[in-house]
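Removed from the display is one protein chain of the complex; every other protein chain stays in position.
Naming follows writing order (A, B and C), and every chain is counted from residue 1.
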Amino acid sequence: MVDSIEFDLIICGSGLAGLRAAIAAAKKGPNLKIGIVSKLQVMRSHSVSAEGGTAAVICEDEGDTIESHIYDTVKGSDFLADQDVAEKLCVEMPKEIYQLEHWGMPWSRKDDGRIDQRNFGGYSFPRATYASDKVGFFEMQTLYDTCQKYENIEYLNEWFATSIVHDGRRFMGLTAIELSSGTFYIIKGKALIIATGGAGRLYSFSTYALSSTPDGLDMGFRAGMALKDMEFVQFHPTGILPSGILITEGARGEGAYLLNNKGERFMKNYAASKMELTPRDIVSRSIMTEIQEGRGFKHETGVDCMKLDLRHIGDEVIKEKLGGIREISIKFSGVDPAKELLDIRPVCHYMMGGLHTDIQGATEMQGAWAAGEAACNSVHGSNRLGANSTSECIVWGKITGELAVEYIQKGIPSIPWPHHLVVAEEKRIYDGIFRGNGDVNPYEIRQQLTDTMNDKAYVYRNETDLVAGLKKIRELKVQTWKHVDDKAKEYNTNFSNVMELDSMFRVAEIVLIGAINRKESRGAHARTDYTKRDDVNFLHHTLAYYDPNEPIMKTHPVTITKYKPVERKY
Amino acid sequence: MTQDENKEGVGGMINPRRYGIERVAYWLMRLSGLGLLAYFIGHIYETSNILRGQVGWTELLEMTSTPFFHIILSIVIAMCVFHTVNGIRVMLGHGGIGVGKPSRPDYPYDPASQNYRHKIGIYSAIVLAAVAMMYGLAVLFGE
Amino acid sequence: MRESTIMKIHYGTALAAVALVAVHILMRLTMNFAESLEYETVLANYKFIPYALMLELILILLSVHGFNGLRVILLELKQGRTYEKAVSYGCLAAMVGLIAYGSRTIIMVNMGMV
Partner (left out) sequence: MAQVSSVADKQTTSSKSITLRISRYNPEYDDASRFMEFNVSYEKWTTVLEAILEVKQYFDHSVAVRYSCRQATCGSCGMMINGKPRLACFTKISELDSNVVTVEPMSNFPIIRDLAVKFERLFDTHHKIKPYLIRDDTEIESDEKEFLQSPEEVEQYIQFANCIKCGLCNAACPTMATDSSFVGPQALAQAYRYVADSRDKGKDSRLKMIDESHGIWRCHFAGSCSQVCPKGVDPAMGIQLLRGYLLGFRS
């Protein structure tokens, strides 16, 4: 018999979205038992790495408007964003900035004591609210610390969720492995919020935490939820070499230049009005074009790169506003940004896609919501603007937290527990993965898989590469890699790594298929064989549904309210 | 210490190699405190001999006038000086004096509380203790 | 007692002791060291009421300070309810004991019982 525990609300994931949801739920439903299930300890989630800012309109007295934030977001998305959703983000966000502030967030301040903001890519007003360059970290700290006020939140730290238990229509619980003991558990619950974050470790050159793998997305996918718009992967222009650690866009927000080997600020040839502060997709493409046309540099590892110049910003301002990246540059690149140029290269940074939800964050399964990067409520369309993601996590964290509580409070009739699903899941992971044997090193396979994604589905894409990539992934999948050498139960990360790999295959496939199908260039998805945006055939979202053999691909309409798609120019 | 708690235990606590002079000061403070307490108890016992009159007192005086006791006494002097001087430093520190002001840290981090003022305090406690001990030895073995 | 009160006493006793012990030691140094330990000198000292009072004070201060220091060290060495209680009361008892024993000397000498 499998051990089981029970909560009213289960939140899977303890990043920004998960913690914000927990607070909203704990406040609204003080009598409910809330469990945060996370494969990491609280405060170890990828969200702590977010650096540059959180977008919100808080300076209306200085001329900023919500309207403008909405339009910037929609235009940044290359008109694939659902416009009602973008509006919701921009309307809700200012309140959240103040709410966070009241909970202790150490926002950077202006001299008069008000919250300060900085410039960010693609915005027509400096509206990235910042706290030095550790925004995500401080937000996580604020939320985690605020969670400490609520005694009805319980933390299941280092529990690896493996599947969603449901009756075909309605959410009923999770199965999970407690890593420290290796015990397999059923976690029963009335409602679920999936906040398992992005999956950027699909790429080997990535800004993401090593733990950002698609197992959370895959869990929803296997339970019948659709994955939406997975082909849109954001490449951030400035990742350092060789680690891929991010230099925030805030650096350019504070005035940093991008230089090619002629010493030119080459962005003037691509987007003269916004220069370095053009949305990321365009800057990344510009860098790759420069490199391809021979105006790049070579890093000592032999990798092509470009230079980022912060020297004119000055040591004092760098220390004050960009202390985190100063530390990163000195430590990981051996470069003091006040004195030397940084080697940078576009790097996998964000997944616009995720579990398909409506504007309220509800998934297609009753009782299950998704929030944060794991969700795709289509606020970012085909390209997210910097600083809009932490905003999204916070806004939909709150919305889903409250809605889930309302749902639970309405009362849910009980139905028999689907034991067979748990048995099947146990079989899948223990017989299929844990005891599955094979002689290929799963880590090597993972390396090949992520390298393939890097090579074949990077900033510029084309049919040949994508098809070759898909073929390679499918080859890797059938190799006999499924083996877990480590047979101990306690803290078996070999086991969880292999489970992560298992999920990477399914999700990588969807990214590639979606990219192959989308024969146009839109936002972050740039095809060299279809260089134009094609609103006639492709102004729609991509959906992928689970099928044991091959994902079932569908489309979904884009919600357009006020802004008719026009050519996107900066 | 038991391995399930994985605490470093006394050995790790006094290991002088890893954490600079501050750690040395830390356990010298303890050691001298304990040493002084031991001496103090002995001293009370010693002086209580005065109740045994002239004979008893002189007997004891003779017993403690050996080189061995003199060395002990010198060490006590050293401990006393170190404990007192370092004690004053520690007390100031505990009150938040001379530990620096909060400020934005810049990489590479250099903790303001581990500053030269306190280091000087520690070194001077050690030096003064050594000097006092020399003086004590000179007086005790001098005649 | 609140821990802060105890520790304030710890610091207070230390500070007061600095002054008094300094006097005590200086007195030893006003004359030749060996001479200062002569029975007569010592006895005379004890009989000099202000000095005796000072000695009594030093005795109390240092006992309080020293045994509280010992308590702190022992508390940090090992934990557990009974152990901690034992340490606290043990140190208190030892402190009272030492003070009583030392005071006996001072009082008896002072009252001319030698």
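Note that a residue touches a chain if its C-beta (ideal position, glycine included) is under 8 Å from a C-beta of that chain, and two chains touch if they have at least 3 such contacts.
This is a predicted model, so every value here is computed, not measured.
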Displayed chains contacting the withheld chain: A, B, C
Touching the absent chain when the full complex is considered, from A:54, A:117, A:141 or A:260: A:141
Contact set of chain C toward the excluded chain (per top definition): 2-4, 6-8, 11, 72, 75-79, 84
Where the missing chain touches chain A, by residue: 27, 40-46, 48-49, 95-99, 101-104, 106-115, 132, 134, 137-138, 141, 145-146, 148-149, 155, 157, 180, 204-206, 209-211, 241-245, 300-304, 324, 327-328, 331-334, 345, 441, 443-444, 447, 450-451, 454-455, 484-486, 488-494
Footprint left on chain B by the chain that the document does not show: 1, 3-10, 12-14, 17-20, 22-23, 26-27, 29, 90, 93-97, 99-100, 102-107, 109-114, 118
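Simple rule for what comes next: only the chains that are shown with their structure count from here on.
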Chain centre separation in whole Å, for chain B relative to chain A (CA means): 57
Computed distance of Cα centres, chain C from chain B, in Å: 17
Residues of chain A engaged with two or more neighbouring chains: none
Chain B - residues contacting chain A, complex: 104-108
Chain B contact footprint on chain A (complex, rising order): 132, 319-320, 323, 326-327, 330-331
Chain B to chain C touching residues, read off their complex: 10, 30, 33-34, 36-37, 40-41, 44-45, 47-48, 50-51, 53-54, 57-58, 61, 80, 84, 87-88, 91, 94, 139-140, 143
